[in-house]
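What follows is a single structure, and I will ask about it in a moment.
Every protein chain except one is present and positioned as in the full complex.
After this line comes chain A, so read on.
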Amino acid sequence: MAGWLGRRRQRQRRKKTRHRKTKRAKDARGDFISSMPDEILHHILSFTVTISAIRTSALSRRWRHLWRELTSLYIHDFGPQARGINQILTHYTAPKIMSFHLGIYNDNHSTAQINSWIEFAMSRRVQDLSLTFFNHRKYTFPDFFNLSSSIEQLSVKLRDRHMIPGATVSWESLRNLSLRRCRIRDESIVKIISGCPKLEFLALYYCGLFNCLDLSKSLSLTRLEMKHYPWRSRSTKIIAPNIHYLRLKTSDTCNLVDVSSLTEAYLDIGIDGNFSFSVDYLLTMVLKMIAKLQNVERLTVSKTVLQILSVAEIRRFPFRVLRVQTLIVKIKFVRSAIPGTAWLLQNSPGLKKLIVHTTDKGRMMDDKYVGSYLNSQGLKLDKYWRLKYGAFPTSCETYSMRSKDSTWKLLASFIECLLRNTKTLETLVVWLGGSDFNAKLFKGLLRMVPTLSDNTNVSIMLKLSNC
């Protein structure tokens, strides 16, 4: 018995030592993140804001000076931290800054302070500069800001303040320029364009004051994006014979004087919540713009554009041929958006690929509004609309349909309508997103897709989007 007890104790002791050994071994494998080379840690830290990177300097000796060599600084200032920012910049040692992002939330900092920070970045040959002023009322840009040979990407976000005071602009290496809510006059636009010989991408989001955008002398500029607020009616003129890609969001006349090299376009019409627009006016505007986008190979349209084109379909407006090969539509399955899709398909005889995104994002016109407009046109258009597209609910009715069967019927009617209006389509991809579709519903819908593909050569794909 003693022998047996002794052996039992021996076994227990062996178990304990084994456990201790593995525990120690696990701890020894512990800190592998600190053993990674500097470049990898820098890369990881560059994905965080600077304050977080600075906090890692309190971890250990290994981490202490890592943040100083980071090539990207991302400073979002939330409080009266001018001294803090000065401290950061004093201790920063990297000789070159690749990207400098500065976000100022209040107007406690003096113009001189802010200028010193911008100068710091420019003195380190910053390549990607991003300045966001959320509230600053008194700040004006210094002259030296307009002259740089190192900046390749510039993004400025203001709150409807003036941007270029009037001095010469020379951003020799600038390739991407993005301005948001900056007030720029026509003369300033000219100065900027002529001062950026290498500009490839220009984005003007909700910028005011200018009326004409003449990019004819900008040979390298191939991508243009412009967005306007719907409640400030401003007509603009675009002369851009060299651009390949145009993204436009407007609610007033945008005269596309020359977009002859365009191959890809994204058209969106902004409407305000007060519905203070005239459908006729928008219709004329959209048809004119689409006429200019006739030769585009890849066209994307928003929900509001579809609604306006629906009016064109119901009123049987004739149109010239669109040469589009790939059409992307953003849609919600409501009655006012379906005829517009049909109209686009009827007028695109060479269409090969159609991509549909169902989404809740973006404002749409109320179907009641469209209905009352059609009524006002006489000719019983409202009745015709209800007859031909009755399978689709109006925007007020969509909330009541949630069952799998009704969703499937809706999707099937939509796809049937699409296939009826096209002869050349090869591929149809439908991304189901928004509140009408979820993962569970999607699985059920997927099983029913083969029944649709039976009568057609078109390859139909359903995908779940999480937008």
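Following the convention adopted for this analysis, a contact is a pair of C-beta atoms (placed from the backbone, for glycine too) under 8 Å apart; a residue touches a chain by one contact, two chains touch by 3 or more; residues count from 1.
Operating definition for what follows: contacts and distances are computed from a predicted model.
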Chain not displayed: protein name in its UniProt record ("SKP1 component dimerisation domain-containing protein", "Argininosuccinate lyase", "Calaxin" or "Aminotransferase class I/classII large domain-containing protein"): "SKP1 component dimerisation domain-containing protein"
Residue of A:88, A:151 or A:312 touching the missing chain in the full complex: A:88
Option from A:63, A:105 or A:384 whose C-beta touches the chain left out: A:63
Sites on chain A contacted by the missing partner chain, in the whole complex: 27, 29-34, 36, 40, 43-45, 47-64, 79-85, 87-88, 91, 463-467
